[in-house]
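First, the structure itself, so that you have it in front of you.
Complex shown without one protein chain; remaining protein chains in place.
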Amino acid sequence: MMVLAEIAPPTLGLYLGFGALFFGVGLAGVLMRRNVIIILIGVEMMMNAANLNFLAFWHYNPNPSAVMGQMFAIFGITIAGAEAAVGLALVIAVYRHFRGVNVDQMNVLKG
Amino acid sequence: MGGTSFEYSYLLILVLLIGSIFFAVAPLVIARILGPKKESSIKNATYECGLVSKGDPWVQFKVQYYIFTLVFVIFDLETVFLFPWAVAFNALGAFAFVEMLIFIGILAGGLLYAWEKGVLEWR
Partner (left out) sequence: MLWFVLLFGLMTLVTGICAISVRNIVHCALFAVVFFFGIACLFFTLRAEFLAAVQIIVYIGAIAILILFAIMLTHDVTGEAAGGMIHVGGITGGVVAVAVAGSIMVALFRESLIRNSQSLVERTAAAPQVSVKTIGEALMTPYVVPFEVVSILLTAALVGAIVLALEQRPAKKEGS
């Protein structure tokens, strides 16, 4: 309780800790599941954790007029969107070829 | 906790959120508590306009659903940049207008490609 009272306004460390946890969850999703769609969801989670870190550093920035963290996060979200579009198109193309979406079925280089 | 006016200005949204969740969940909970349960195989069957449903519900959908969503996603991402540009438009000069024209022009090239490929027509 004392520890919580000490950080009564949320600190940078709290956000960075959550960011690390979300990154770990996303990484676990990428490494543990064999379904490509869930792997992509995991990648999106890792991107979200990175954006959270950008915004946390922006918020605890000594310069109040800085916008760099926000710009980074905007471009990060945009790139995540483009990545999801292409990634899921790849999933559909691969599904059409292999009739499945599990990564351990995709073990040939030559179609 | 030293809440400033910033926190209080979003308190209303929080109240609205809690209220909407309550209104969505409460009827389901009340129906589960009060409603009589008489299970039968006909009652548990999939309801499809009163007809007997046939076939697997997971049919292969057309890929055009995906491509329409894809075009939507790309132009949704465009609005992310359009919105701050529109808010700051008065403070910026003609240069910003030209910049946005270039931006939209490049994206319109992608849309023209999609059009040319015929993915915008429902086949």
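Residue numbering begins at 1 within each chain, and the chains themselves are lettered A and B in the order written.
The rule we apply is simple: a residue touches a chain if its C-beta (ideal position, glycine included) is under 8 Å from a C-beta of that chain, and two chains touch if they have at least 3 such contacts.
If you're wondering where the values come from, they're calculated on a predicted model, not measured in any experiment.
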Touching residues on subunit B - with respect to the absent chain: 1-3, 6-7, 10, 58-61, 63, 65-67, 69-74, 76-81, 83-89, 91-92, 95-96, 99, 102-104, 106-107, 109-111, 113-114, 117, 119
Residues belonging to subunit A that touch the chain removed from view: 4, 7-18, 20-35, 37-38, 40-42, 44-45, 48, 51-52, 55-56, 58-67, 70-71, 73-75, 77-86, 88-93, 95-96, 100-102, 104
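In this section, only the chains that are shown with their structure count from here on.
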Separation of mean Cα positions, subunit B and subunit A [Å, integer]: 20
Residues on subunit B engaged by subunit A in the complex (per definition of touch): 1-2, 63, 66, 70, 73-74, 76-77, 80-81
Residues of subunit A defined as touching subunit B within the complex: 8-9, 74, 77-78, 81-82, 84-85, 88-89, 92
